[in-house]
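One structure coming up, written as structure tokens, with questions to follow.
Missing here: one protein chain of the complex. Every other protein chain is in place.
Then we have subunit A:
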Amino acid sequence: MGIIEYIQLVFSDYTLRTITLGTAILGAVTGMLGSFAVLRKQSLLGDAISHAALPGIALAFLLTGAKDSNVLLIGALISGLIGTLWIRGITRRTHLKSDTALGLILSIFFGFGILLLTYIQKLPDANQAGLDKYLFGQAATLVESDVWLMALVTGLSLVVLLLFWKEFKILLFDKDYAQTLGFNTKFIDFLITTFIVLAIVLGLQTVGVILMSAMLLAPAAAARQWTNSLGMMVFLAAIFGASAGVFGTAISATQNNLSTGPVIVLVASVFVLVSFIFSPNRGLLFKRIRLIKNRNDLELQKTLSFMYHIVEDHDDISHPHAIRILNNFRGYSRKGLRKLVDKNYVKLEGDMWRMTPKGFAVAKNLYNQNGKND
């Protein structure tokens, strides 16, 4: 299937349009809220919450018998919040560290969820088909009302984000200061955690409990590499998340046997990888290039100053010297010498070199104007 054909299909085919729209919105909202999770050093909280939501889904089904995804999501929301609060309680009241609390809640809630799911499966009259889609997610089961719900939550969180922008920002970067200014940090904290839980719960149907945490982290981690401004980061994360959703859906729709959730996660991971390597300021590639360039510059300067010390003792600064004597000096290379010649600091004559007045002047002031030198 060609790209153009696929794009046409996205607009004409109901299922494909719903899924594409759904994953795009989901990616945007998780990326947006994930930025806060990443900056608050709560990256793994998302993992714990998404696992903790599973028993809520099963219990909601057991209690109401409804397969309506909204009812199940409310169950997921409640048990996700309970898990979060318990993690808080463990880290605050005992000496167990947050990683233990996260792993503990994650695995225990998930295990309990599995117990309930298998129990439901063996109930005689239960029409439970479709509950295990929450494990790995099934984007294909998205219907228009789900997408509307996602859009609603996204709009709501956008409004809250804009309303409380200043508060969120100050809480993120300086909690104590926020407290001294008289902000109700507990409330803001609760607000932001609730929205993170909400975003996770929304994604369960599409991506599943196991991979949901990546949807929260990956776009935000990628966005972080490109900017130092919170607003820009949230915006970029939303874009990255949405594109991961769209591209992931496209790839999985055009191939056989590829479930959407893992593909979206992989696309988002590729974004992270690309950002890690190619981002201009923090990226590994440019960091490496800068490092090499600095090292070369330094060695050039060292060579020049070595020459300067030889030349210094002579009355005539342009007195020729043998290239050979440079060989003893670490950091000297033929390439470096050629560069010095190019800059007209040094002149070569056969096996000899001599310093030009220009080179002498530069070398003399090398350490005075280190910054200005090129």
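The rule is simple: contacts are C-beta pairs under 8 Å (C-beta built on N, C-alpha and C of every residue); 3 or more make two chains touch, one makes a residue touch a chain; residues count from 1.
Here is the rule we go by: contacts and distances are computed from a predicted model.
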Query: Considering the UniProt annotation of the chain absent from this complex, which name among "Cytochrome C oxidase subunit IV", "NADH-quinone oxidoreductase subunit K", "Zinc ABC transporter permease" or "ATP synthase subunit a 1" applies?
result: "Zinc ABC transporter permease"
Residue among A:284, A:298 or A:322 touching the omitted chain: A:284
- prompt: In the full complex, which of A:57, A:90 or A:340 touches the chain missing from this view?
  reply: A:90
Statement: Of A:161, A:210 or A:337, the residue touching the omitted chain is A:210
Field: Touching residue (missing chain; options A:178, A:253 or A:272)
entry: A:272
Query: Which listed residue, A:115, A:181, A:232 or A:352, touches the chain dropped from view?
result: A:115
- prompt: Please identify, in ascending order, the residues of subunit A that touch the omitted chain?
  reply: 38, 41-44, 46-47, 51, 89-90, 93-97, 99-104, 106-119, 122, 135-136, 210-211, 213-214, 217-218, 221, 224-225, 257-259, 261-263, 265-266, 269, 272, 276, 282, 284
